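Complex shown without one protein chain; remaining protein chains in place.
This part shows subunit A:
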Amino acid sequence: MASAAPHLIGGTTTATVPPARTGAEPLSLLPAEDLDTLLMIRHFELAVLELFSQGLLHGTTHTCLGQEYIPVALYALLDEGDYIFSNHRGHGHYLARFRDPHGLLAEIMGREGAVCHGVGGSQHIYRDRYLSTGVQGESLPVAAGVALHLRRAEPGRIAVVHIGDGTWGEGAVYEALNMAQLWRLPLLVVVENNKIAQSTPTERQMAGTIQARAAAFGIRYHHVTSHDVVQVRRELSDAIADIRTRPQPLVVEFSTHRVGPHSKGDDSRPAEVVRHAAARDWYHRYGERHPEQFAVADRNQRLAMAEVVREVQARPASRWEHS
């Protein structure tokens, strides 16, 4: 596979078009640890949907089926001193950082051992330097504030914030991008553009492009079309290293696919759109490309997740010492 230098587009530099990738190139062989994390997230999300369908979960959830590779690829480039701000679709982010399906499932199920004692649930989680919250765009200014702190108190560390294509409808995004660039804050904005905001296709909720919006602030932008963990890391490692040493924001847009519903069984997309997303799903593509490694790892993770579900389900209800 050809190595690609980071393709960075500043606001005033001329954009060159990167080699087109369809998200359908052969996926590289991964170390066992990476594949296990990918599959842990996949089977976690499938387990969550299954529990919902059985009426065993209370409330709501948003799975990241099809988007698992993003945090798995990205977090290898982070250290634990970096802050991560996740969003409503955050199970994959949490699991990629902590590999703790028990704590997360307990949180979603309100069982003992829950990361946040069952108070936060699926989309409000805080652990160490990882925080998720449920209002679109709200975490960008907060992450900018954290980046302001890091720049001064812990140079070299960055704040990472995950948003979707739909999040760009919120004004908070632009207030934060403006301040981040003005104040040269080490803020990595990870856009998971899955081409659909709940039920609204991107082209019906966004005028222009994310790239042009970043350029309007003079903020560096990088477009990731690959679904290949190795390739994504290769593309991003220099750019992320650079914002550590020369603090400034960076917008990375992933062209990705939401394989599952927005929430639970609420997918109103035309069948061919869902099929298109499924055809690009890393899960099947990796399985076809590396069948032997995949079959064993997939089976192991499926069984492990069944055991997680069984064990967590049997736990007593979580308790919250409300102050």
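Basically, a residue touches a chain if its C-beta (ideal position, glycine included) is under 8 Å from a C-beta of that chain, and two chains touch if they have at least 3 such contacts; residues count from 1.
Going forward, contacts and distances are computed from a predicted model.
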{"item": "Options \"Nitrate ABC transporter ATPase\", \"Pyruvate dehydrogenase E1 component subunit beta\", \"ATP-binding cassette domain-containing protein\" or \"Membrane protein\": UniProt name of the undisplayed chain", "value": "\"Pyruvate dehydrogenase E1 component subunit beta\""}
{"item": "Residue, one of A:L65, A:L140 or A:A297, that touches the chain absent here", "value": "A:L140"}
{"item": "Option from A:L56, A:L182 or A:A241 whose C-beta touches the chain left out", "value": "A:L182"}
{"item": "Hidden partner chain, touching residue among A:L46, A:V119 or A:A216", "value": "A:V119"}
{"item": "Among A:L150, A:I210, A:V224 or A:A277, the residue in touch with the chain that has been omitted", "value": "A:L150"}
{"item": "Absent chain, residues of subunit A that touch it", "value": "114-120, 124-126, 131, 133-135, 138-150, 152-153, 159, 171-172, 175-176, 178-179, 182-183, 320, 322-323"}
